[in-house]
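What follows is a structure written as structure tokens; I'll ask about it next.
Removed from the display is one protein chain of the complex; every other protein chain stays in position.
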Amino acid sequence: TTQPLQEPQPEALKKVTAVLDWTPNTNHTGLYVAKDKGFFKEQGLEVEIIQPSEGTSDTIVASGKAQFGISYQESVTYARAADIPLISIAAVIQHNTSGFASLKEKNILTPKDFEGKVYGGWGSEMEEATIRYLMEQAGADFSKVTIMTTGDADFFQTSATGQIDFAWIFEGWAGIEAKQKGMELNYIDLGKEAPVFDYYTPVIITNETILKEDKALVEAFMKGVKKGYEYAIKNPEEAADILIKEVPEINQELVRESQKFLSDRYQDDAATWGVQKEEVWQRYTDWMFANGFIDKKIDVTKAFTNEFID
Amino acid sequence: MDNSIRIKELNMVYTGLADDDGTGLGVLSNVNLKVQANEFVSILGPSGCGKSTLLKIIAGLEKDYEGEIYLGNDNPKYKRVPVCYMLQKDCLMPWRSLLSNVLLPIEIKKGDLKKAREEIQPLISEFGLAGFENYRPRQLSGGMRQRAALLRTYLMDGEIMLLDEPFGALDEITRMQMQDWLTLVWGKHRKTVLFVTHDIDEAIYLSDRVLVMSERPGTINGEINIDFERPRKREMILTSQYSEYKKSILKFLKT
Amino acid sequence: MDNSIRIKELNMVYTGLADDDGTGLGVLSNVNLKVQANEFVSILGPSGCGKSTLLKIIAGLEKDYEGEIYLGNDNPKYKRVPVCYMLQKDCLMPWRSLLSNVLLPIEIKKGDLKKAREEIQPLISEFGLAGFENYRPRQLSGGMRQRAALLRTYLMDGEIMLLDEPFGALDEITRMQMQDWLTLVWGKHRKTVLFVTHDIDEAIYLSDRVLVMSERPGTINGEINIDFERPRKREMILTSQYSEYKKSILKFLKT
Amino acid sequence: MKKSENTGQNKKHRELGLSIIPAIIMVLFVFFWQAAVDFFNVQPFILPGPITVFKAIYDERNLLLTHILVTLGEALAGLGVAIFLGIVFGLLMGYCKPVRIALYPIFVITQTIPLIILAPLFAIWFGFGFLPKVIIVVLMCFFPISITFTQDLIKSDEDMDSILKVMGASKWKSFRLARIPQALPGLFSGLKIAVTYSITGAVISEWIGAKQGLGIYMTRAMTSFKTAVLFADVFIIIVLSLVLYKLVELIEKRFVKRIDYV
Partner (left out) sequence: MKKSENTGQNKKHRELGLSIIPAIIMVLFVFFWQAAVDFFNVQPFILPGPITVFKAIYDERNLLLTHILVTLGEALAGLGVAIFLGIVFGLLMGYCKPVRIALYPIFVITQTIPLIILAPLFAIWFGFGFLPKVIIVVLMCFFPISITFTQDLIKSDEDMDSILKVMGASKWKSFRLARIPQALPGLFSGLKIAVTYSITGAVISEWIGAKQGLGIYMTRAMTSFKTAVLFADVFIIIVLSLVLYKLVELIEKRFVKRIDYV
């Protein structure tokens, strides 16, 4: 299903498709910077960035219709457990920047405070298990939380109208938006609360066939991407401008603030941007297995590679 | 109540038609007409001269005319006057059986359907429709449909009967039966009848007075009083008086 | 070609009707009939006796009958034989103008519409429809619609004409005009005509032979040869021969 | 109606024969699908073969059943309301021109709103319970019913109206006696369109937020790469919709037979 190998010609750019996980945001800045700044072109690539239907990027990459995509560690694990040969080739953000947020007045400071509150999520069992794990760890009674499925409903709308008490958000996005709106939030950082949840989200993926048959392509793509994120790390403001220029539909102030927040966190404490640790993968895979989300333990060393980072 | 029909200087023009040069199609022109209560008046006239239109106007279905019309003391332009009206087309509802088509007037005035059904049964037989009560209109012959429509008209309220070629699709024998039935109904229920037909013999046999209309735009061209005594006999056709009537009707028709 | 009509032991039963006790509704029973080429034959009969059904069968529209029918050498059950057929209902298309309704046969056989339109113009005038070419059927009077349908029938192909009460909605004068026109067409184009009517005078005036049908289930009850010479004159009505014919027709009708 | 019994039988047989055609087409389709999947060795996460899908249906039958009941409940409730409203407003609009002129554009507007987008608002107004789901199904199914019904109700037969008027029928009565029977076929074609949307409507409505139902089951299957289950889900939706459709067709046949249109 992959395109036939072609000798890279300086003039003819190779067309490559990258699918996002859904709508463009600051997680994707590096891609857009690489596109805008010509980092892809330097590698002989012409990258088309597609916004797909939510949650379909894995299937699309697995099928080879797009060569690269944005996904999450958990999705890759799911996929591999289902014998779908996806592989993560870079961690976009070094640590998990998501967590549980609630309005200040709800006074939810620790997982213990979840008791008696309403959680609004998108209805996956993974959320339930995560909350349960956190609460049990804190010695709280999970049965006292009401889990409500709110789908894609807006966190601010549902919490401001009192439909829910807390939700799972990206700090670098909804968290920043709250500041923009002048709303005060309590935020429980997932990765800090339990190391097992400090997994990689999001990651860049490709499929094994491409990796096998056209390593050069992956190398070229990742060179561009890496350069893009490194640029974003160094120049948050310019990077934000580039993202806004490429995706003018999204909230510009939010992008600027979010970019400032994220630029430091892309690489964070890692030696270089994009590095993934086996430990992180193993930890979360074990947890998923223990909670019955996957019915076999995957070989995590095959699920990711740092080969294209160094 | 007074069941007379009075029409004064009636003019009717259809407008907005194809190929209209702006004047419209004059259909009735200066029609003056008076039908006494309980009188039986026939209208003869060339096809397309406006007979059906005249009946439609009297029934209150067409209001864009000039002139004055009174049914008794009421003007049908402003007030519904119940009449028994039989259109030239049978207008039976295709999805209803013969019987429920016939009983429609009872259904509409919320009458006792069961009683009406029983009462009408002998008439259905008399009309030669027995056994066809549950047939749909399209399963009936043309003449049967016409008889059903006549029966429906009979069940309508109103002391004034407006009949538009009610026997056009009937054979001689059935037609005579129906004529006699109509005479009976007219006599018994003291109705006022305005009867459009193309059959001169029929007009003479039935009517107190025959009106002859001119070509379109139709107007009353001639009026013949039929002075035969009632009950009428078929044999009067052999009298010279009859030939006189017929001749003068034909003369009026030919002009 | 031979334009005769031969019918042998025709039986027709409608089945699957409401209140059917299993035997169905017998409409035609043992009809035997022969019409010579270029003969003009009228059919009279009580309403609902099966006249229209008979014509429908001859036209090849109804095939669930028993018996044999030949138009010339062809059996319409198995092979379409072109005939000029006029149904009892006018069947004009409501969304077409009078003219394009009339020209339908030409349109169907992909004839030269322009030429036909020019050729038909004098006839439209003769039929009293001039000026109404662009009217829709619902804007025409009953008689006008009937004349339009007749004109359409005239434009159909076929040497055999089947006419189902074609003049039922016409006044005496127009009817006579039409009768004379029909006689002319029949003579000139040497057509074979089977003519259903309820008007005995009309039947005698037009026909070589008059057939009288019985009550339903209809069968040919009587046959009267009309021996007046052609061209016919209206005055023959005064002859005793004429009264004889009329009397024997009435006699057959009454049985 | 008027054919001899014999041909009637024949015709019936022939039609019965014909009605197998779509079944044959479907079977062939399934067969080729399986063959294609086998032949090209398509990975099941991209396109599972029918055998895999049927196996998934069998394996998950208990789970499926609970979810089906939830979704079916929503669909039927919504459909019921939509039929009721569609008929009522169809009647109103067919009967009363001012109402038609005033309401019609509004209804058209409701049709053009992309519901899923406004889903969050629905949640705010109506919560995440049964109600917003029913509302969405109603919004999807209501329009085809009312529009086709109205369209047939306003077709007038002048002479029929005349005779009814003379008989003293009120405007409403004349409408009821002449227009409604004439518009029933239109109503049924609207109903047929509506029922095919009802199940899908319910599934979509569940994406707003729900705990159970085929829509939820679907998204879960999707995120955990159980493509076969996803297809099983789609299959169930199709079957449910077809059953509803056939039901309408059956009722129509009864009705039309009883009323016996020309």
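General observations
Chains: A, B, C and D, in written order; residue numbering restarts at 1 for each.
Throughout what follows, contacts are C-beta pairs under 8 Å (C-beta built on N, C-alpha and C of every residue); 3 or more make two chains touch, one makes a residue touch a chain.
Just so it is clear, the structure is predicted and the values come from calculations on it, not from any experiment.
Of the listed positions D:35, D:88 or D:118, the one in contact with the omitted chain in the full complex is D:118.
Residues of subunit D that touch the chain left out of the display are 15, 18-19, 21-22, 25-26, 46-47, 97-98, 101-106, 108-109, 111-114, 116-118, 120-121, 124, 143-144, 147-148, 151, 155-158, 185-186, 188-189, 192-193, 196-197, 199-200, 203-204, 218, 222, 230, 233-234, 237-238, 240-242, 245, 261-262.
Contact between subunit A and the absent chain runs through residues 17, 19, 22-25, 48-54, 56, 59-60, 63, 65, 152, 154, 156-157, 160-161, 174, 177, 181, 247-251, 254-255.
Annotation for subunit C: contacts to the undisplayed chain at residues 56, 59-61, 80, 82-83, 85, 87, 89, 91, 93-95, 104-105, 107-109, 136, 138-139, 156-157.
Just so we're on the same page, only the chains that are shown with their structure count from here on.
Looking at B-D and A-D side by side, the one with more C-beta contacts is A-D. Ranked by how close its mean Cα position lies to the mean of all protein Cα atoms, the top chain is D. Subunit A and subunit C have centres, each the mean of its CA atoms, that are 86 Å apart.
For the pair subunit A and subunit D, the distance between C-alpha centroids works out to 39 Å. Residue positions of subunit A with contacts to 2 or more other chains are absent.
Multi-chain contact residues, meaning those touching two or more other chains, occur in subunit C at positions 14, 17.
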